[in-house]
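The complex appears here without one of its protein chains, the remainder shown in place.
And then chain A:
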Amino acid sequence: MAQTSVVQDNLRKEMKDPYRRQGRLLRTWNHNKTLWLLFLPCLLYYLIFRYAPMFGLVITFKDYNLFKGIWASDWVGLKYYRMFFENPDFWPLMKNTLLLGLYKLVFGFPAPVILAILLNEVRKAAFKKFVQTVSYLPHFISNVIVASMVIMFLSPTGGLINNLLGTFGIGPVNFMNEPGMFRGIYVLSEIWQHIGWETIIYLAALTAIDPQLYEAADMDGASRMRKIWHVTLPGISPAIVITLILNIGKVLEIGFEKVFLMQNPAIYDTADIISTYVYRVGMEQGNFSYGASIDLFMGIISLIFIYSANYISRRVSETSLW
C-alpha cells in the first residue's frame, strides 16, 4: 500500500513539475485554454479595428496625401491645431457645443430615469407594454426625418404647433428663427426620440431589486413616494451613476446630422457647433488632417470629462467605471 502511494506521489510530482518550470503565464494558458480561445476573436477585433486605426491619428500632424499614403505624407507639426484655435469662431463654437451638450445632459439624462420609475409603478401590464413600445418607436426614425418633422411642425405657415397655439390666440411664433429657442427645441426633440430606448437599462435594473425590500417597506407603512425614494432609487442608483458618467463623456458628441439639418443662418448664434463647422469647412477642402485634428482635440476633452466624472463618483459613492 505504502509503495503504491509513493509511486502515485511521484507520478503526481512529475505531472505537476512541467507546470512549475514553465512559469505562470503558460500555466494560466494551459489552465484556461478554452476561455482564452473564446476571448481571442474579441481581442483581435479590438486590436485590429479599435487600436490599430489609432495610429492613423498621426495624420493630424501631417499633410495627409491620400495617394502617397500616411507615411509618405509631409510632417506639418501642430499646424492644423493652430488653424482651429486661431479661427475667430473657435470660442463661440466651443460655447455652443458645450452648452448644447450640457442642456442635453441636464434635461435629457433624468427623463428616461423618471419614465422608467413611472412605468415601474404602473400596475396594468398591458398599459405598461403599450407605453414602452410607443416610446421606443421614435428611436428608429432617421434624424433626417425627425429634423424635417420638427421644422414642419414648428413652421409659422401652417405648422401643427402654431395652429394649436393659434386656437388659443397665441402666435404664430417663428420658432426656427429664434436663436434663444434652438437649444430647447433640440433637447426636447432628442428626449422625444430617445427617451423610450434609454429606459431599457433602468427597467432592467429595476427588475433586479429584491421584492422583499418593498414588502418590508409595506410592513413599515411606507407610502408610494417613500418606497420610490428609499427602495427604487437606491436600487437603480448604480445604473444611473454609470450612465451618467458615460453621458458626461459624451457631452461634446452631439449628433452632427440633426443639428445641421435643423440650423439656419438666423440661429447660428446658438446652433452652430463644432461638427457643423467642420462640415462646412470640410466641404471647401476635403482636408482629412484638419478634420482629424479637431476630432482628436474633442476626444481629449471628452476623456478629461469622463475621467473627472469617474473620479468624483469614486470619491463620493462606491460606483465607478474603473
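Throughout what follows, a contact is a pair of C-beta atoms (placed from the backbone, for glycine too) under 8 Å apart; a residue touches a chain by one contact, two chains touch by 3 or more; residues count from 1.
Definition applied: contacts and distances are computed from a predicted model.
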| item | value |
| --- | --- |
| Protein name as given in UniProt for the chain not displayed, "Nucleoside ABC transporter membrane protein", "NADH-quinone oxidoreductase subunit D", "Aldouronate transport system substrate-binding protein" or "Cytochrome c oxidase subunit 1" | "Aldouronate transport system substrate-binding protein" |
| Among A:L57, A:A208, A:L246 or A:A266, residue touching the chain not depicted | A:A266 |
| Hidden partner chain, touching residue among A:Q132, A:S155, A:S302 or A:S320 | A:S155 |
| Residue in contact with the excluded chain [from A:N174, A:S237 or A:T319] | A:N174 |
| Hidden partner chain, touching residue among A:L100, A:V281 or A:I306 | A:V281 |
| In chain A, positions touching the absent partner | 63, 65-69, 83, 87-89, 148, 151-152, 155-157, 172, 174, 176-177, 264-266, 268-269, 272, 277, 280-281, 283-287 |
